[in-house]
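Input: a single structure, listed below in structure tokens.
Every protein chain of the complex appears in place save one, which is left out.
Lettered A and B in written order, each chain numbered from 1.
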Amino acid sequence: MVKINVPFLQTGSLVAGNRLLDEQDRAVASWQNRESSLTTGHRACQGCAEALGARWVLDTAYDCADGKLMVANATGCLEVFSTLYPESGWKLPWIHSLFANAASVATGMVAALAAKGDTETRVVAQGGDGGTVDIGMACISGMFERNDDVLFVCYDNQGYMNTGVQRSGATPPTARTATTPPVGPHPGQAFGQGKFMPLIAMGHEIPYVATASVADLRDLERKVRTAMSYRGARYLHVFVPCPLGWGSESGQSIQIARLAVRCGLFPLIEAVNGELVGSTKIRDRVDVMDYLKPQRRFAHVVAGKDPEQLAGLRAIAEKNIRRYRLLEGFGPSTESSNTESSNAESSNAESSNTGPSVEPPAGRDETTGPVTTEGGVA
Amino acid sequence: MSAVPVNLTAQPTTAHPNLANVDIGRATGPGTSAVYHTGGWRTERPVYVDLLPPCSAACPASEEIQAWLYEAAEGSDGYEHAWRKIVEVNPMPAIMGRICYHPCQTACNRVQVDTQVGINAVERFLGDLALERGWSLPAPKQETGKRILIVGSGPAGLSASYHLRMLGHAVTVREAQEELGGMMRYGIPEYRLPRDILDAEVARIAATGVTFEVATPVTDLPAACTEFDAVLIAVGAGQGAHADIPAIDAKVLDAVTMLHDTAAGDAPLLGRRVAVYGGGNTAMDAARTARRLGASDTVIIYRRTQAQMPAHSEEFEDAVLEGVRAQWLTTIKDVDHDAIHVERMELDANGRPVPTGEFDEVHADAVVLAIGQNVDLTLVENDDAIDVTDGVIGINESMMTGRAGVFAAGDAAPGERTATFAIGQGRIAAHHMDAYLMGGEFTTPERPNQVPFSRLNTWYYSDAPEQVRDTLDAARRITGFEEVLHGLTETSALFEARRCMSCGNCFECDNCYGMCPDDAIIKLGPGKRFEIDLDYCKGCSICATECPCGAIDMVPETR
Partner (left out) sequence: MTTSDTGVQLLEGSQAVAQAISRARPGVVCAYPISPQTHIVEALSAAVRKGTLPHCEYINVESEFAAMSVAIGSSAAGARTYTATASQGLLYMAEAVYNAAGLGLPIVMTVASRAIGSPINIWNDHSDSLSQRDSGWLQLFAADNQEAVDLHIQAFAIAEELRLPVMVCMDGFVLTHALELVDIPSQDAVDAFLPPASDIHAEMDVATPGTVGTMAGPDIFTETKYVSYQQHVAAHDVVEKWGQRWFDTFGRDAGGLVRLYETSDDGVVGGTKVPAASGKVRGCDPNEIVVIAMGSTLGTMQAVLPELADEGIRVRLVGITSFRPFPDALLREVIGQARRVVVIDRAVQLGIGGVLTGEIRRALYDSGASVHPVAAGLGGRPITEKSLAELVRQASRGELDVHLNWMDLRHDVVDAAVEASARATAEGVGSAAAAMAEGDSGRPVQRAERVTVETPADDSGRPGQRAQRATVETPADDSGRLSQRAERATVETPANQETEK
């Protein structure tokens, strides 16, 4: 029987894989022969979304780089739980130097590869939000402005979880941390503080900046593939709930990440050369309260101790929705992530297999531009 | 690069300076964290389960609907796999894909996401495909030498004959009518079930070795019991019920007779104006048939409201499309040669219709009574061993009547009077008869718990409303008995099959495997599903939460 083109709608691309798709059209995370860059036996907490996000990102990047991938990791949970001597959870070349310098170490690796004439091996640097938006900021900014050929991935769990859940520059307003306790007239993290690193990355006009969430695997993998299709500095900011730090059930990690996207507090966006080129449409919008409820770090907000706090968070969601056009969505994300019109033989394949639908940049220098088929994105 | 052993006695000179660098290699081996078994952290463990989806739970014929939709969703060879799955219980998918009132769809969890899965349409697609491709039913098991008589060739009789034949018995079906099919032929209008479809599926059963004898009423049960090792009474409800309505010089007939005669090629003359009395599906069939027989004004008279009407709404909608009118809250008092005297009703506080004392007249050339159907039980009425209560034969839990070796199923036995129920009963009766003949006991396999909607993670099901099927133009409908509802194209059938959410049954979406933060799920390969690697599973339950179809349970760790 001839294989026919049927709109593929059962679960669309929202699940990791689908037996009805060809293996290469499924998410890398669903491949039986996936790399599992971060393998079993690591000591991450139950339900750690960072462990999950890191495996997704690196497995995809590994595929894009045809197995030639090296990683520099900042100090933090991810490093500690994966590499307690004499064991390691990493199945690819991986280095941890310091908290603040993952981006620079990656630059060094890229430079060494260039010096050795190796144009195939790719380098990813990664860290938590502390190692990115706070202590790692200078090194990342330097790597960005030099446009070094590094993909920097921030796994944002909105605080210093490794040291016992202290506030970071990525902690959202009202959130309880060990250093922003839920006491006093304005409990939790204050409004008007913190930073959104993707916008700072965009300020460097690097080839590619995107946010992603463990709640949307396909979107995440597409963005990693897009990022890997560029040369030069790239930044991916991945939202990874932390059951321990957020006071949520371990099984709820992905649900909570999904609610963060659906309520508008975490926008899924993409930018090329500093220009916003796309946002993922919110599917089935929910109220901010739905996102807060399963997290004890927001218990005081849910309890309504200071009604202005909820209003403040809603205002942030509204602003995101306005600013990034999240209710309609635009750009490359809209086609791939929302599956209503996708098609087994075309759209899904497109979403996972081709580079950015936006033209790659002309480049700030000759090294910037899409990687062609050698990059493993055939 | 090699791991550096800690050697306190050696005086390293150019040894690797950093012990804390680990050689990891490609997969497992010294240095990999895989030597550390995080499974010890677990207080709950995930367990894959296969739960009963609501569609299967609702199917009177016990079709494993989710299972065959799973096969059908594969397309290609999957269609035949799906069809074979259906005919394990129901040998007539093309028929049931047309006339079943699909309680499965009513139960479908997808209703709460967008719209129900068009299960019935997919079944019809598969049934038609099977006829088109000539797929045959399985070969019977080894012959047992047991001889069985089945009285009646309706859905119950056909189903039982097929299953008994599959079990290796010699089966004879005796049909009183000229042609096979029972109420499917004489009760369901052709525009709903084309006769070539009926004939083809019956012929396919005959091809398994069932002997059919038509125009052979069974009238002597003791004789039959002598001739055969067991008998199944599967007589349909082929007699119309009669209301005590005074009628003077008026054409009053019952719907069953009208439909029977129409099917038998002896359509009654009804005149221009026809009133159908009743609100069930047979009333709808009668009204729509009347339109096709030339009645320009057909009105349904029903004593309750539209909402209380037992007929399926799509049947009524089709009737309206075809020009049938309805008069609610109305009872017929009497009928004379050109008018029906009716009384207006109203609902009391309990929603029951009560007379208002207001009367009216409806002009009609014929009145068709569609107020109930009875089974002709003359075969057993003189048998003391067999109990008949409320118009049906009493049977025990093995579906046997008071007379050993005589069983009853379908309309003749207690229960729902639908073809689907009859098919299910026929199958169950067949197994009981087999047990009776061969020794042993047939027990219905225990079914797992039904999966409630709340177990599903519906986020993963993209919005995909049910496929709309083409229908015959209303103008063309009343000119004949051409089938009204068209089948699905392959594209839309496949689409529809893929809308199934696979409630409570793994469909290999890879979510658990993809989303395990601990890489503790092993993917076993296509069709083989997954396995939890308990050495590493920390019991976080993300797999269970993110399983779209609720096929993973978290159970307390008993270690």
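Quick note on the criterion: a contact is a pair of C-beta atoms (placed from the backbone, for glycine too) under 8 Å apart; a residue touches a chain by one contact, two chains touch by 3 or more.
As the structure is a computational prediction, the values presented were derived from the model and not from experiment.
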Selected residue (touches chain absent from view) among A:97, A:119 or A:166: A:97
Considering the whole complex, which of A:16, A:48, A:113 or A:301 touches the chain not shown? A:113
Answer key for A:46, A:83, A:248 or A:295 versus the chain not shown reads A:83
On chain A, residues whose C-beta touches the chain left out of the figure: 67-70, 72, 79-80, 83-88, 90-98, 100-101, 104-117, 121, 138-139, 141-142, 145-146, 148
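To be clear about the criterion, only the chains that are shown with their structure count from here on.
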So, what's the distance in Å between the C-alpha centres of chain B and chain A? 46
Chain A-facing residues of chain B, complex: 3, 19-20, 22, 24, 26-28, 31-38, 41, 73-77, 79, 459-464, 490-491, 494-495, 498-501, 507-511, 513-520, 523, 525-527, 533, 535-536, 538-542, 544-546, 548, 554
Residue numbers on chain A that touch chain B, as the complex places them: 1, 3-12, 14-20, 26-27, 29-30, 32, 36, 38-44, 46-49, 51-52, 55-56, 82-91, 94, 217, 243, 249-255, 258, 284, 338-340
